[in-house]
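The structure is given below, and queries will be raised subsequently.
Only one protein chain is missing; all other protein chains are in place.
Labels for the chains are A, B, C and D, by order of writing; each one numbers its residues from 1.
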Amino acid sequence: MTVAQGIFYLIAALAVAGGLGVVLMRSTVYAALFLFLALLAVAGIYILLASEFLALVQVLIYGGAVTVLLLFALMLTRASDLPETMVGAQWPIAAFVSLLLMGLLIATVATSNWPGDADGQITRLFFNELGDALFRRWAVPFEIASLVLLVALVGAIILARQEEGE
Amino acid sequence: MGMTDAWLLPVLPAGAFAVLVLFGPYLPRRGDWLAIAAIFASFVLTFPIIADLTSALAEHGEEFVGAANSIPWLEVPGNLELRLGVHVDAITVVMLVVGSFVALMVQVYSLSYMRGDSRYGWYYAAMSLFAASMLALVLADNFLLLYFAWELVGLCSYLLIGHYSHLRSAAEAAKKAFITTRLGDVGLLIAIILLWRDTGTFGIQEVIAAAQAGEIRTEVLTASVVLLLLGAMGKSAQFPFHVWLPDAMEGPTPVSALIHAATMVVAGVYLVARTLPLFELVAGGPELVLAIGLFTAFLSAFLGLVMTDIKRVIAYSTINSLGLMFVALGVGAPAAAMLYLFTHAFFKALLFLGAGSVIHATERQDVNQLGGLWSKMPLTGVTFAVGAFSMAGLPFLAGFWAKDEILVGALENRVAFSFLLLSLPVTAMYMTRLFILTFLGQAREPEVAKHAHDAPLAMSVPLALLALLTLVTGLVVFDQVGRALGFPGGIGELIFLGEPEVFHFDTGVAAASSELVALGIIAGWFAWAVRPELPQRAAQAFRPIHAMLVNKYYLDDFYQAIIDRVVLAGSRVLAWFDRNVVNDTGVDGSALTTGFMGYLLKFQQTGKLPNYALAMVIGVVALALVAFTLKT
Amino acid sequence: MPEELNLDYSLLTPEFCLAGLAALVFALDLFAPRFRKEWLPYLTAAGLVAILGLSFGWANKESDFAGLLSVDNYTTFFRVFFMATAAAVALASAQFVPARLRHPGEYYGLLVLSTIGAIYMAAARELLTAYISLELLSFSLYVLVSYAKFDPRSNEGGMKYMLLGAFSSALFLYGLSLIYGSAGSTFYADIASAYAGGTEEFDLGLLMGLVLVLAGLGFKVAAVPFHMWTPDAYEGAPLPITAYLSATSKAAGFALLLRLFSSAFLPVLDDWQWMFAALAALTMVLGNLVALQQHNIKRLLAYSSIGQVGYMLMAVAALSSATASALLLHLSGYVITNLAAFTCIIAWNNLTGKEEIADFRGMAERAPLLAASLTAALFSLAGMPLFAGFLTKFLLFQAVAEEGFLWLSVIAVVMSLVSLYYYLMVIKELYISQPEEPGRLPVPALVNGLAVALVVGVFYVGIFPRHLFEAAQEATKLLFA
Amino acid sequence: MQTGYVLLATIAVPLLTALALTAVPSRYPNAVRVIAVAVGFVLFGLSLYAFFAYQVADGEQFQFQLRWDWIENVGVLGDHGITLHLGIDGIGAPMVLLTGIVAFAGTLISWKIDYRNKDFFILFMVLVSGVFGVFTSLDLFFWFFFYELAVLPMYLLIGVWGSSSVFPTFARTKEYGALKLTMYLVAGSVLIFIGIFAVFVEAGIGTFDLLALYQVQFDEDFQKIVFPLFLIGCGVLAGLWPFHTWSPDGHVAAPTAVSMLHAGVLMKLGAFGIIRLGMQLLPEGAEFWMPALITLGTVNVVYGAISATAQTDFKYMVGYSSVSHMGYVLMGLATMNPIGVNGAVLQMFSHGVMTALMFAMVGALYDQAHVREMSIFGGLAQRMPRFVAFFAIAGLTSIGLPGLSGFVAEFNVFVGVFRTYPALGALGILGAAITAVYILRMLALAFFGPFNERWKELTEMTRWEQAGGALLIAFILFMGVFPSPFADRIAESVLLIPGVR
Partner (left out) sequence: MEAVAQQIPLEHFLVLSAILFSLGVYGVLTRRNAVLILMSVELMLNAASINMVAFAAYAAPERAVVIGIVFAVFIITVAAAEVGLALAIILRVFRNRGTANVDEVDQLKW
């Protein structure tokens, strides 16, 4: 096992552990913390895949903003006060279906010939290239994304804000 | 005015009908004069036709098979050509004379009889339509027109029997008559179509010719003949279709005289006579006719003995007579049948009109309420007696001669002959009974009898004329009379030209029949005039038999039972089946099933979000599994 | 990266204008509060109609923006389509919003913004653009569905829609990633050329990708079994938004589906055709059967729209230029009809505050014009002649049958029959049942006018479909080029 | 000079009238009535013209042709994809006339409708337009279009203006009747729809034009599979057993004019469809399936007649009688010989007029008495002689009395059936005898006999009803006495149906 492999398996294990925590932890706050772990692990994966920028974004936005937001939400909804029963009633069938799905996905991964998998080189994308892409070629999605954010912002404000008489 | 113009005969009264229906209420006297004028014209016009016919006969002799004239009515590709046409030969002429004359008499009679009726105009319209259809029926040169007229005759019968529609019994009787005859008509229609199927024509003469040429398959011919006979039996009230005729007496009496005595009911006889060659081609055909006629005649004779309604007795006598005519046809003596038909028309019409006079005068028709009318209504009494004894077969009246011819015809068939002889005294007996109970003895309801009087002129004249004819028409059996009237070879030779046939007067037979008739009359006299308590004692002594007779052999009850228990019950079962099985189960059921599926399915919408997500994942997994399976 | 890209922003003018309109609406709401009450819907509608007119300027042109967006007849068709729909919904909301909702400015603004998303879903020729446009539309709808803040049903509908929407977009994304991995590109054209030579026998990556993409888009168009949010969101949403969901959201899903599967996945037709066929069959059966048991008009129309989705999915299953144009025609007819129906329902709801089917009793007495319009719309949905539904269904089913999916057409026709039943149940209430209380209701002239205009549209499609059909044909021609 | 504009007018005039009526304020009910009757008269005139201007033996199968392209070269449609192609042959001509007669009579009879009469006539006109359309369309799409259009207004016409009935053992609400009728007929059209798909796809010529499709030689197996779709699909509307139950229930619920049009004309659409789509398009399929049809047709006749005998309600009786009489049509068609088919078409006309008359009369009575139970009437002949006369004429026509139209038609059918299936022909004739049983039973029960004093309030029919009835009777007699104008037109076209020989 090479170092890279070792790192990969470690990160992968962390990610999976985080995932497991999210879906299995009885305490909602712990689950949120496990999510944070998983997100960080994914950032690690991005670094392994030579996308440092992405890893940065992942940590900042996901690990920071999103997780905090989620924790806030958990608190605002006082969900933490009521230790949730671990799983819903449909967990056996859910487990079965999820395992099946996982099996199918792994089978897919295993049996397919991914066309990019040719030269054994990881293609690195530099920041400037990324920026160029984002603002030139992908300008339209970028603009749309800004509209998405606008909508989310407006929506969140409208929905969440307290009205008179509330 | 030749034979080919004979179409005018039915058209005149038909026109009168149309005018009466459309404009009747606006015409003076509701248009009765128009109806009478039309039928009178038809009657008068028969004479030039007879003249034309006799000259044609004289010219062509035996070759002459009749004159035809037809126009196309409807042509359908596939060898279906429907024509309207007339065919005139001797047999037709007899019917024409009888039909138009009796109709004329009856209509004149009705001027007085029906006066004041709320549907006077309609009555004359229907009478005209009847006359038109009857004339068309006898003139028809093809089965289709015959059937056409046949049905119209049935319709008129329905309308006229039900003339007093406010009476439940009249409505029921009309219905019964129509439905019963219609059952027979089913046979007739099928027969017509079957014959067409093998010959490609509806022409009566063509069909007969084809049959004689062997172009019709035997089984088809047999079936057709039986079915034809069915039609004839229905119309001519042969057993077991006879039940409608006595009930038909619910109609106004002149109607009974015209339709249920003189004309319509003999249509069946006419039909069989017309198609007799077909019957003769079928093994057992004539015998079947004979058997039915005999049975009918014999059974109905006894019923006359116990009935108390004056018209009903005459009605059973009509059935009796019709049976006789069938017997004549069955034994191969169509000429005798036609002769009987000819004479019967007059005396039976006479009887009915006489009965009508009685009813008109007394407003009673149960003989138990009558009696002692002889002195009050001498003309009616005399003419009625003439009719009654003619029916009974008293010598030298019309009925005697005709009946004698039938007996002669049946001479070779011992069984038939003996049965016929046996029925004679019975007939005589009940006719005597009827006459005695109505006219002789004490008035059972003096109030009624006191006001009775002879009928007015319009009613008396037809009575007198018909009585006169009853006295003399029988004489046409003698060749001399026929020749004197201008028919070469007498009436018999005239009717069936193919095999000229002269009426035979057999003294032995005549004597025997006369004796039997006399016996019957005397017995009747003894039983009802001399020892009036005798019939009651006999009735008590033979109670089961009497009960059976009074109940008309329970046939009506039997039919009623069949209708109630089988037909109506069956139809109710079917209706139930239709409603509950086909509709509620089949139709509504499938709708409900669909709805229920929806009901079951709607519960997939549990309202719980995880279930929704699960459904999506299951969808994905299922699709993927199938996809993978398909790929590998 | 000296790649030559066509970055002609003028191609996107209508959408910029839309964004400007949205901004204007937001601003007016903020700074001219008196104005907002009465005039916002009309301003919005007028703006939309104006931009709609503008977008005809790109008719019969074929151009693309950096390969991401096509501005061709297909796009133009849907530009017109979505803007017209949004305008109609805005007008239909005119009475409803002041009476039942707060924050009208954001309401109309979001409506306009969502239209941009919808248009780009149709215009996208690249997966990321498609995805992000889809999210724009979805986000707007999440908000709009939850817009009745104090109505627990609206909250619940919104939450279910939102969470399941997020879930489905995760599925969709994962599918996109697999396709990206398998084809090596996200551009439709590249994907098509990657598969042009046929696929290896065991290219499960593509297959799994297709399944997941289907799941994501199936969610959007409400195909069984990804439909579960539909009735709840429809019932929970404010009425005009229910109308909007049934029109734009669905149409946008199909716009995306159609372009994606015709431009990108046509070479691997065999892999996905049966999936659509199966989903179509399931969808129409379930939608129509369950609709039989509904008693709330919104839920009824939700299930009826699921049934309609089944018909439309057939067209994708039997994908050809004929079915595609028939699909567009049907979609147009369906949307016009549905808007007509909802206009009447919204008006009735404004007047009476009711939305159970039984509450519509006697509408013919109380608001005859609305009742007649609603009846026309429902008959059209059921596929009766003279109305749009008959013709569009006929042509759609015919085209599907022509492509060898006669069995699907048969199911569809049978299900149309089933659907007639529940439409008739509504019509029964309108005409046959006696009203609770007598007397005419004061229906605003504008609402009557809108209803009549939409019904005229329904008749127009039903009787003179030639132009629309030709437009649909023109729009789809390039997809199969 | 024949132009198809006459046919177009028969479709467009009622549609435009419906549109125009929407503009008439509903506070002028008399204006609505006058317009409706005037339009009814115009339609009657148009159809009369079309019938008599139709040239027998001019060598054209379809006359009055008019053809407008509607949509073409789009989607699956070829050069003449869907055309508004109108035209009638000798089979269509009497049907157009029938529609004109019944529609006119229907407007007359409906004069007395008070409740929302504007809406009534709007829907009525749509219905009439649809019926004319079916009889004149020579394009499969438009044929089906009008076919559905004719069904469409039914629901409301019955649901709003109909009547609910309660019987001792069950109840039939108008909603039930309306719903069942609509659903059932549309269910039938589903099969037709599928058949049309199949034919279009199989033909592969990208057009719905019937004349073009008639030229296509369809594969025999295909014909055998698709023909039953048309047969049953159209058969539902024709009251084919066992798909007939909508008919009695629907009639019981329907208002008078709708019953008239429905039994009188709409049921003929089904039979017409069997000819136009079934026999003309798929002759070999027709030949293969005809033995089944004749069996079902015979069942129709006998089953309908027996069921009618058990009924105690006027409308149920007439409804089942319609089922029975449509059986003759089906039997006639199934013979596939010129006589039988000719008879079937004649019967379509005859039964149309006759049953319309019968329903008109039932309606005239019901509107006054508000009950339809036969046995509680009695002796009406004394109170309403014309009514009874009219009713009796209808009844006698239904019995098949010579001189009335029913005889001509049924006779042809019987002859045709006997040529091929003698045993079934005999059953059919027996059915006619059963008809006599129930008709006469009804007449005796309700109209004759002692007058039931309960009904002394009843009065004779209104003038409008008399006019409508007289119109219908005129045609019953016309066809009964002079069938040639009908038979000539029909026979010519019947011979052109492939497979008929």
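The rule we apply is simple: a contact is a pair of C-beta atoms (placed from the backbone, for glycine too) under 8 Å apart; a residue touches a chain by one contact, two chains touch by 3 or more.
All of these numbers come straight from a predicted model, not from anything done at the bench.
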| remark: Within the entire complex, the undisplayed chain is in contact with A, B, C
| said: Touching the hidden chain in the complete assembly: which of B:Leu516, B:Leu609 or B:Leu623 does that? | reply: B:Leu609
| query | Which chain C residues would touch the chain omitted from the figure, given the whole complex? | reply | 127-128, 131-132, 135, 139, 142-143, 146, 149-150, 152-153, 155-160, 162-163, 166-167, 169-171, 173-174, 176-178, 180-181, 184-187, 190, 231-232, 235-236, 293
| note | In the full complex, chain A touches the hidden chain through residues 2, 4-5, 8, 12, 15-16, 19-20, 22-23, 28, 31-32, 35, 38-39, 42, 45-51, 53-54, 57-58, 61-62, 65-66, 69-70, 72-74, 76-79, 84-88, 90-91, 94-95, 97-99, 101-102, 105-106, 108-110, 114-125, 129-130, 133-134, 137-138, 141, 145, 148-149, 151-153, 155-157, 159-160, 166
| chain B residues that touch the omitted chain in the full complex | 602-603, 605-610, 613-614, 617
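In this section, only the chains that are shown with their structure count from here on.
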| said: Counting only Cα atoms for the centres, state how far chain C is from chain D in Å. | reply: 42
| note | Between the Cα centroids of chain B and chain C the separation in whole angstrom comes to 77
| query | In chain B, what residues contact two or more other chains? | reply | 591, 611, 618, 620, 624, 628
| request: Mark out which residues of chain C touch at least two other chains, giving numbers and ranges. | output: 202, 204, 207-208, 421
| request: Quick one: which bits of chain B touch chain C in the complex? Just the residue numbers, please. | output: 591, 594-595, 597-599, 601-602, 604-605, 607, 609, 611-613, 615-616, 618-620, 623-624, 626-628, 630-632
| field | Contact footprint of chain D on chain C as seen in their complex | value | 321-323, 325-326, 329, 375, 379, 384-386, 390-391, 394-395, 397-399, 401-402, 406, 409-410, 413-414, 416-417, 420-421, 424, 427-428, 431-432, 465-466, 469-470, 472-473
| Parts of chain D lying in touch with chain C, wherever the complex brings them together | 70-71, 74-76, 126, 130, 141, 144-146, 148-149, 152, 155-156, 159-160, 174-175, 178-179, 182-183, 186-187, 190, 193-194, 196-198, 200-201
